[in-house]
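All protein chains but one are shown in place.
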Amino acid sequence: MPKYTVKFKIPKHLQVPMGAVIPSPKTENEGMITGNWRIVRPVIDHEKCTTCLNCYIFCPDACWQLNEKTEKMEWNAKYCKGCRICINECPADALTAEEELNFPDGVVRLDVPF
Amino acid sequence: MAKEYFYSGCAAAAYGAKAARVEVITSYPIRPYTGIMMELSKLVANGDLDAEFVHGEGEHAQMSVTLGASASGARAYTGTSGVGVAYGMEVYSPTAGGRYPCQCAIADRALDPPGDFGSEHTDVMSARDQGYIMGWAESPQEVFDNTIMFYRIGEDQDVMLPQFCCQDGYFVSHIPGKVPVPEQSQVDEYLPPYNHPHPLDPHRPTLHGPQIFPDQGAAIDIQRAGAHANLPKVIEKCVKEYNEVMGRNYAPMLDEYMTDDAEFVFFLQGGHAKTARYAVNHLRKKGVKAGMVRPRFTRPFPSDEIAERCGKFKAIGTIETSTSYGGAMRGGNLIHEVRASLYDLDKRPAVTSMMAGLGGEVVTLDMFFQYAEVLAKAAKTGQVDQWVYWAGFDIAGWEGARRLQF
Partner (left out) sequence: MAKIFEVTIWATGVLQDMEGRHASLLIANAADKAGKFVQAWDNYADLPDRVNVPLRKYARISDEEIEMRYEYENEHPEMVIIMQDAIIKGMNVLWGMPKGGVLVINTKRSVDDILKFIPNKDLLSKIVTVDANSIAKVADIDFMGGEGGVEVVGIGAGPSAPLVGAACKVTDAFSLENVVAVAANKDGVKKGYEQAVVTNL
């Protein structure tokens, strides 16, 4: 009689949590990096910026944060996907879109796209 | 003269529907079948196809509109995938029970274990008992041919049943293959216009789908069962005629590959049969007597043909691309049906199953080779150690055969 009870050997890279329940990320989810989608990036002119926080509210990926010490907006290159929403929403015209390849910094290079 | 195109399965289905001169199309988007409706909407918008294009607000509405259109005497076409199949579930039984021969194209997709979109047959397999005709295509060409063939079979007056025209999501629906498209005149010769004997018509009022009493239920159901009993004969006739008109070479029920002297066979439906053929070729080169059997229809299940032609093998290994958790064999669906079909034989092959291609993973050549070892052993001893093998998880040395795709 064939048996059913089988001990599965699950390779390490395929071991997933039960029911695919993912614990809440505290600050960021490294599996969902979107900074590599960017073709243009928003560049901030701090002179014009009034820290009205519109960009903070509208950014779908929470890439704009107010640094309370310097009272300046800070941009997160790792997750900003260059969607231009903040640029459109900025009432003070402090944000401009510039081509990503003009900047040597902000490199988020992945092997496999998310 | 047939012209050859480079179509994906989705495009093949769309152009098949165009060749079948569908009159009402209902859509609701879900990957991966969306391509079918995108192509069809383009054809309708460009005036290449004279059809009513209805965008449903969900799969349930989609199936209902298709039912209504078919009841009014139009050749109706719809389609869906994965969870969409599940959402339309309520309408399947009325469509089959009301005997409306509409067609539902399926590019299958895994049901969600949170949000999967790969190919897996579980979605339609869970709707297999509603009375629909159901069969999987192996290549875009077969998708095109099945679309036309299924209409002809379903609209036969002895049958009058709706059809699931299935293809593997992505593997068949997205990877283009060559499709020789016949002339419209050839299709028209093969597929006469659809005639419902009592269509919904304001000038000739009829009542469809009335409420019946419980004691009439069995009488209605036996009609559906009778239609299914007629199916094998009708399928044989229609497939034969299709081969003659279009110059194709389809087996009506069981597609066999290298089975004449085979000791064991892979038994599977759908697109992965293509890889199975390559695997058989390689195994033959090594002197292993392997073969492949592919049912072209899952409903009606080709039990007679299996009993007749598969009893000679020493072992049969089903490749399950769908799940039946807690089922009699604890794995997939095909093994149940294959084992049951063989039960009345005096000498029965050993039958086991391999779970593979779940959630959209690729069934690789390696998996077939590893499984061939299991089957060769079963063919020698006449016994199987396990009902179910999970490709990549439970045979020694299988770790690493599978890798993360993305």
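When the chains are written out, they are named A and B in that same order, and each has its own residue count from 1.
In this text, a residue touches a chain if its C-beta (ideal position, glycine included) is under 8 Å from a C-beta of that chain, and two chains touch if they have at least 3 such contacts.
Everything numeric here is computed off the predicted structure, so don't read it as measured data.
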Point to revise | Selected residue (touches chain absent from view) among B:16, B:82 or B:118 | key: B:118
Review point. Given the full complex, what residues of chain B touch the hidden partner chain?
Key: 5-11, 14, 31-36, 38-39, 42, 107, 117-118, 170-171, 173-176, 271-272, 274-275, 278, 360, 362-365, 405-406
Check your understanding: On chain A, what residues meet the omitted chain?
Key -> 35-39, 81-83, 99-101, 104, 106-114
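Here is the rule we use: only the chains that are shown with their structure count from here on.
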Review point. Which integer distance in Å separates the CA centroid of chain A from that of chain B?
Key: 42
Review point. Which of the residues in chain A end up touching chain B in this complex?
Key: 2-4, 6-11, 13-14, 19-20, 112
Review point. Residues of chain B touching chain A in their complex?
Key: 113-114, 330, 352, 383-388, 390, 392-394, 398-400, 402-404, 406
